Each structure stands twice: as C-alpha cells, then as structure tokens.
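Sharing a structure, written as structure tokens. Questions coming.
The complex is shown incomplete by one protein chain, all other protein chains being positioned as in the whole.
Showing subunit A:
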Amino acid sequence: MIKTLVLGAGHEVGKSCVVLMIGGKTIMFDCGMHMGYHDDRRFPDFSLIPKRGDYTQSIDCIIITHFHLDHIGALPYFTEICGYEGPIFMTYPTKALAPLMLEDYRRVMVDRRGQQEQFSVLQIHDSMKKVTAVDLKQTISLGSDIQFRAYYAGHVLGAAMFHLKVGESTVVYTGDYNMTPDRHLGAAQIDRLKPDLIITESTYATTIRDSKHARERDFLQAVHKCVTNGGKVLIPVFALGRAQELCILLDDYWERMNLKAPIYFSAGLTMQANVYYKLLIAWTNQKVKDTCITRNTFDFKHVSVFDRSQLNAPGPCVLFATPGMLSGGLSLEVFRLWAPFEQNMVVVPGYCVPGTVGYRLVTGKTVTLDADKRIKLEVRCQIHHLSFSAHTDAKGIMDLLRHVSARHVILVHGEKPKMALLRTRIISELGVPCFVPGNGETVEVPSRLVLKVLASEKFLTKSQSNSLQTSIKSKVDDVSAPKRHMEDVSLSSIHDIRSAIIIMDKEKTIQVLNPEEALNVLNVSQHNFLYRCRLPLYISGMNDKDFNAPEVFDRGPTEGNEISGKELMKPSKKCCRGIQEFSGFQQQYDLEDKDAENELIWAERKEQENELELEDKGAENERIWAEHKEQEGIPHSVLEAMVQTVYKHLVKQLGDIVCYKQDNCIVANSVCIKISSEKTQSGTENKAQYIFTCTWSGQDEELARQIISILHMMQIASQASA
C-alpha cells in the first residue's frame, strides 16, 4: 500500500508538503510555506507525521522539487528548528538558488515588516549544507529500497518532477511544472512510467490558456504605452524565475524598439541571481543554450540595479521589485508610492495567493486598499494582470496524466472547486481513481506486488531468441520513426508465453524452471504416459508416384505455424526417445548407440532448422530431405521402401509439423509410428500386410488421430489404385 499524507497544498496553493509512506519508508516531498498566512498556518503541521522517534528517524529523506518558497520555505525551519538531520535532495539549480530565495524572504519579513524571524541567515546556510544536489535523470539509490530520479519540469530553473520507487511501488510527484516552453526554459519531459500513483499540481485545474505569444505582445504593448506616457511600471516579482523571463522579454523588446527608459532590478539580489543563471545555462531551453557561446542571454543590456534614491525620481521607468504578489517589502513600498497616479502601471505576473495585496488587486474591483492598518490607499494606476504563470493549464495536466498513465491520481496545489471539476474529468476521461485530499488527510492506494524469484537460464533463454528478433525489428522501427520525445521509447513487446514449473523449497526460495529442469531439481525422472494403437494395414503400390507428387511442399507454412512447430521440437525429441526406449526398440538395437545417433541427428536437424528460417522453407525442406535420403542410401528392402513411402506421404499431409524418419520409425512430435511387415498367408508379392504401431502421449492426441486417419486413407487409396 502507498499511504499519502498531505501536510500542505491540499485544497490550496501554498506550503506544498506531501509525506509518502510505502513499505516502512517515509519520504517527504517539498517542505514549503504559505505566503498568505503569518501565523502557525504558514508551515505544514509536521506533528501529523507518524512518529518513529524524532523527525530524523521518522523520515527517510526529503525531496524538494524547486526553489519557490511554497515548496522550500519551511525547510530551514524543519531542519534547524525541528531538528531533522536526514538526507535532503534537490537539483543543482535549486540548491544554488534556494538560499537566495530564503534569504530574500527572511529579510523582507524581518527588515520591512518587523516580524520575528523564523530562521536566521546562518540557519539557512546550515540547512543548505545538508542538501545533496542531483542531476536530471540521475538515478539515486538510498539504501537498498529507495530509488528516485528527477525529470525536467520547466516551471522555473531547476524545477523537477520526481519518480520514486520504494520496493516495487512507484510514485511520480510532479511538483510544479509547465508543459509549454517559455523564453528561457523548456517544457516538462517525462517518460511513460506507469506508476502506481501520480501526485500532480492543479493550479490551473480548469483554465485553458490561449497562445502565450499574444499575452506577451499585450504585456509589451501595455508597458510600452505606459512608458511613452511618462508612467512608471512596477512589476512585483520574486527574485528568481518570472523575473528572468520578463527581463529577457523586455530587454529584447527594448533592443528592438530602441527604447531608452531605464529598466531597474530592485536589488543586487536579482542581479546576483543572473550570475547563477549564467552558470546553470544547461538547465535552460535549447535556444538559450545554443546562443550562450556568442552572447549569454542573461547578460542584460538595458537592465541596471535600482537605487532607493530613484524612488521619487521623475520620468518613466520599469522596476522589477521583490517580493512578488505585493506581500510586503520593497514592492509594496513602491506600490504605495506609485499606485495613486493614473499614468503608472502595476503588472501582476502570475498567480497571487489569497491574502496578499496582489490577490486583491487581481480579483477585487475595489480601488481602495487598506494596505496598512493606518493608511488607506486609493489605487488609481492601471493594473495589468499577466497570466504568465509557469504552471501548466488544464490541458497540460491532462496530457501529462495521459502520458504517464498512472494507476491512481492525487491532486494537490490548487483551489478546491476547480480541483473537484478536474477530478471528475480525470475519472471520466482517464478512468483512473482520483483523490483530492485536504491538509492533514491521508489517502491509501494499492501498489503492485512483485515476488523475487530465481529463473533458470534455460527457462529464460528459450524466449531470448524471440526477443532478439523483436529487438532487430524495433531497431528498424527506431531508425525510421521520427523522434517522439514524449512517447514511450522502450518497447515492451519482448515477451513470450511459456508454461513454467515453480518450485519453492524449504528456504522459501522460489525457482522458475523448465519441466526438464524441474525433474532434475526434484530428483525424479519423467514417467512416460503413452497410448498405443496397432493398425494392421494393407498398402500396395510400392511405386512412389502415388504419393510423391511434385506439389508435395506446396502447402506454404504460415508464420504462426512455424513457431508452433519449433516450439514442439524439444518435447518431441524427449518423447520420441522415451517411446523408442519403451516400445521394444532396445531389443533390436544397442541403446547407447541409439542415443548417440539420436543426438547426432538432433544436432544436424537443428542446424538445418536454422537454415530453414532464412531461406524459402519449402524448397529447402525438400533439399534437406533429399540429402537425408541419400545419406541413408536407396531403400533395399521392401519394408524400407514402405517406410519411405509412408514417410513422404505423411510429410506432405502434415505439412507444418516437423516429422522425421528413423529406421523403421516415423516420428512427429511425440507420435511414433513403427512399421513392421507381416506376410499374410494369402499375400502376394505386391500386396503385403504391415503393422503400424502408433505410440503417443496425451498431449498429441489430436495429431495421433490425424496420423491414424491419414494411414487409413493411404490404405484406401492404395486399394483403390490396385
């Protein structure tokens, strides 16, 4: 069972934190804080985590998807104040950029708002020291049971989705992701992992967004117009992510339109962030990577650092100020100054958490805001809401779910009514169970169970030959097929149906074996359970003409039959020998010789069989049998001629089933026809009585009947011709 305890982001956007309990292991995904609360609710309620001693013992590892505060904000609190000391994993960019994010937040809270700090600078750094950085697709093993791997998620630099495997249970946790590439990031990429459970964000559970291009154009035009009218544009952003994308956009636009109005970044912090972006260029999209040798996209030409003295300076400008959502700090300060003037503009990019000024601006129609308890503020400036969030829309969520094809879905990180709608859609369109747990709730879903067994080499290799053919085919397909990066590349078509003998010994070790091997392991030998039938038949006309018509091999074998023929080769050999041993053969021949000869013929036949696969089967068959005939010499006795005739007839009639002749016996699968002659009292030269002794095992009942009826037909035919 996979138990999912949602500590945060259940029915809300903020403080993402999901705890998974699988097979005695506990893994925490994300450790975020809520930007809208300033009380206890800002952090996830860690006390709900099932206890096994302290937090370090209770949790095996923490995996952080990206550096946004609602995904990482509570980490220093959890490690430094709650005392978690176990492993923490995040991607390289997240590890590099998270301290900037946390420090920015801390400063805003303490310096500007005058709140008591939740954690200190030192604690942020101590916390980050415990982090192990991972690369995309890198498979990390933690102990023998836990394995996980990061996939590119778009959203922000270094954002990742994680595929987690504990024992045989698999879970995909998406974090935040974006299915469409933006100015600096690529789209999310993940394999068709078919996990037991997927936990996905659903920020835009019902929104279908139009083309991003149009939104970009509107934004640029709005800013342009405002600036030409001498207005000031305030863009409240978080230091990382959206800021860089909009900067690329504006810098590029400024360059093209030859605009002179200054673009400011509110603090050295964001400029510093650009240094990181330059180092981490490998995590951006292909276009940025390609141009980085000639010009690094993050070397902005028109962007400079903002100085507080410029706050009241006249003239137009564009200012990126932290934090986003106007939740405090410089951005709110500037907002208060600029908002009362009509020519100014506030661009609110992306999502705003309820409880922030930004949220009220975007949703509320009120122009009066009590941004502070004492001051009433009249908002007269233009407000441009830019749906520029790097979250995927409803279509993207559905596409991802369809592609990953999980067996259960849990939605988090969204608004309750929209999530409910999406849930209905998932259940109806994808037909998988979908859960929308709230904070503190636990969801249990079943996981795949797999037993570890020991399969014998022989058992497996029998299917290996087939798998190779498949691999050759898949190789050809691969070359011709266009690249489908979201498609399932690995073909799971390599399979084979086999019946296996499963043996569990006293030590509870389970072996999967071939029947022959099973007998050996059990130290018993096969009991041959056979049926016999004696047919006294009169067959005349020793001349081959009757039966050896030229169209002997006209019956073209079909694909499937060929394989079934091959499949039956081995048992036929085994049974045949058994039959020969027990049907009175040993009285005439030395058994050991027989065996050796058998083996020889067997090897020879195998070789020929291989050839057969390559060349036209019919013609080849004839050639081989002809060779056989030569080797065996021209029949010198009547009996042998008879065997030869019957044999040819049978080959013709049975077609797909491989049969061969040995001395006075004809063998097809487990059916052995022994021919002996017996002169009747009234017999003439060319009318002799033969006794056909057919022996077969139960599995070849049908074949035996077929053969017997063929033999009867021969008798009738020969009588007719006589």
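Rule of thumb we're sticking to: a contact is a pair of C-beta atoms (placed from the backbone, for glycine too) under 8 Å apart; a residue touches a chain by one contact, two chains touch by 3 or more; residues count from 1.
The rule is short, and it goes like this: contacts and distances are computed from a predicted model.
Selecting from "ATP synthase subunit epsilon, mitochondrial", "Beta-Casp domain-containing protein", "AAA+ ATPase domain-containing protein" or "ER membrane protein complex subunit 2", the unshown chain of this assembly corresponds to "Beta-Casp domain-containing protein" (UniProt protein name). For the chain left out of this panel, the touching residue among A:Val110, A:Leu280, A:Leu337 or A:Leu639 is A:Leu280.
Between the chain not shown and the residues A:Leu311, A:Ile510, A:Val638 or A:Ile710, the one that touches is A:Ile510. Only one residue in the set A:Gln116, A:Ser428 or A:Ser499 touches the chain that does not appear here, and it is A:Ser499. Mapped onto subunit A, the interface with the missing chain covers residues 92, 95-96, 99, 128, 133, 135-140, 149, 168, 272, 275-276, 278-282, 292-293, 448-457, 460-461, 463-464, 467-468, 470-471, 474-475, 479, 490-492, 494-506, 510-512, 515, 518-519, 521-534, 560, 564, 567-568, 571, 578, 581-583, 695, 698-699.
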